[in-house]
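Shown here is a partial selection of chains from the complex, left in place.
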Amino acid sequence: MYLRNAWYVATWDHEVKDRVLARRIMNEPIALFRDASGKVCALEDRCCHRGAPLSIGEVVPEGIRCGYHSLTFNGDGVCVNIPGQTQIPESARVKAYPVVVKDEFVWVWMGEAKKADTGLLLDYPYNNDKTNWPHKHAILPVKCNYRLLLDNLLDLSHLGTVHKTTIGGNPVQHATAKMRTWRTPTGVKYIRWMLDSVPPPAFVALGGFKGRIDRWQEFEYVAPATIKQYSGAVDVGNGIYERADRDGYLDIDPRKMGGVHIRLIHSITPETDGTCVYYWTSANGHMTGDPKMCELMFSQAAAAFDEDKTVVEHQQTRLVDFDESRLLDINSDGARLQMFRHLRQLIEAENGAALAAE
Amino acid sequence: MYLRNAWYVATWDHEVKDRVLARRIMNEPIALFRDASGKVCALEDRCCHRGAPLSIGEVVPEGIRCGYHSLTFNGDGVCVNIPGQTQIPESARVKAYPVVVKDEFVWVWMGEAKKADTGLLLDYPYNNDKTNWPHKHAILPVKCNYRLLLDNLLDLSHLGTVHKTTIGGNPVQHATAKMRTWRTPTGVKYIRWMLDSVPPPAFVALGGFKGRIDRWQEFEYVAPATIKQYSGAVDVGNGIYERADRDGYLDIDPRKMGGVHIRLIHSITPETDGTCVYYWTSANGHMTGDPKMCELMFSQAAAAFDEDKTVVEHQQTRLVDFDESRLLDINSDGARLQMFRHLRQLIEAENGAALAAE
């Protein structure tokens, strides 16, 4: 069960060069390419003639030329050339997916093309601000249903366990973090404070802390599959928690206090029912003039996400065997459950609308 | 859906030595061996005692001895020895498949043994004529349904795309080749002329052409799964096309004009629904006294067939996901469609006969 009328990340803008890229989203094979005008296009990755994948073809001025019999399709999926044939039938076409490149993401609309709504595109301006938020992108294939990674990000009580030697910290500090969660029009948001806590190894490396820290994590889930993360830590004693507003949301720029300041975006694209691709960016807001700090931030995050990958891939094997029966929600599942309800309502609304339209 | 009452290639005669060979044809495991008299035999590759594959056994003077409990079966599938037992029950036998060795092929009959008809065996005398047609055999396992390789050979418009750096040539020349296709009692035949065309790299290497060529390809599909190919090219200006008969079939020996002269036979044996084995021979009719020319011809063909393998294995992945729905036939599909109709009629006739016999 997927939300179909929505944008999903297909890749990063800079990945689409002069060759066709093969992707699979929600079980559908998609061929991505950049046309002669520079526009990124997404076609069904299956020639309408004999079914060969278009992704083994070539990018040509007119579009993609199939690697089997050289039929050529433009970015709208219309066949514009069949060798040895002057008449091209109307039905010679493949499905074209609406594509928008924004904030360095290549977003693909997986529902009905006529419903594609650019108003639903997420804003993430930090990918366009290399001065204040130098950043780096990653693509991590993970062998689990995409929801397991979303779940992972909506319940940070795993940090002290899964990431204890990297970005974690004390499990009890994580479990007893002050946390506020609230619904937003597009999803769920929470902010989590770990006051007067011991900095985990990655934070010591990044922020050079000598003593205890006040640490926060602001996470916003935006349906169907993206999470924005603004995290940071400063030396204890700066009164940062008291200066945050009543929803726990920071209205000041804490970077002025030194410490660690991070912006991440996580977008999890369902590939098949049992696999997904984790697209993430880490941006460093601390010592922004030093490229080594951006690299350090990225490598610390990458190490942590590899730890998550190991756990969720193991978790997936059990969910395949036993589904979610006999599972039990605990206190730390609050935000995760709100996310799930939000997404389920959207899917139900979509299916209800689809039923009503029949 | 396979045609069962038909001969399929199981291997080359010279492959059957002193050990049991394991094959799978149309999902049936088959053990091939050469008996004490030198006859090639084919048995169901499963002992009737505990189901072990006979192919892990040994060839003994009496037949195959099972590698588990030493039951021995002769070439008719009859159990001739059970250690520790003097009485051998009538039911101690495994299925034996009719086998004929002809023209260096080992042909196996996959239908009812009593219907095995040697009159249906294909003739390919070139495998017996090493002086005029020095040749070499290959076995290429391919991960696709066998029909995709037959399709590949019945629509040569892919040559300019898939084989552009080997045996191909200009895609437009291929798409606009003069082509005549006609049904035969056993399948479909076509001849294709590419007059005044640029020789592809493999042809320059083989024929030593300095300028443009007249090139032809004569292909004959013989049901269920074999294709004979007689191809060649000579320097332009010899008037070879005008000297060919009205069906385009050559009644002269073009080898007297120099150039490139090839005989190939392609036989595609279904292994499972998603895999097949491609048996092919290339024979060289040009500079036949020089063994290097035969090797060169073989290696050029092998390179091209590896290119085909890559494409059809990709194509197979899409057909598994989506079958052949929403596909569109184009002009170059003529011969392929005639082949398909011929084979479908044979299968329907066989199934109709089977139903009527019940």
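When the chains are written out, they are named A and B in that same order, and each has its own residue count from 1.
The rule we apply is simple: contacts are C-beta pairs under 8 Å (C-beta built on N, C-alpha and C of every residue); 3 or more make two chains touch, one makes a residue touch a chain.
Please read these numbers as outputs of a predicted model, since none were measured by experiment.
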Notebook entry, point to check: Of the full homomeric complex, 2 copies appear; what's the total?
Noted result: 3
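In this section, only the chains that are shown with their structure count from here on.
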Checklist line | chain A-chain B separation of Cα centroids, rounded to whole Å | finding: 49
Notebook entry, point to check: Mind pulling up the chain B residues that touch chain A in the complex?
Noted result: 151, 155, 157-158, 160-162, 171-172, 174-176, 310-311, 314-315, 317-319, 321-322, 324, 326-332
Next item on the list: Please give the residue numbers of chain A that touch chain B in the complex, ascending.
Entry: 27, 29, 45-46, 48-53, 56, 65-71, 82-85, 89, 91-92
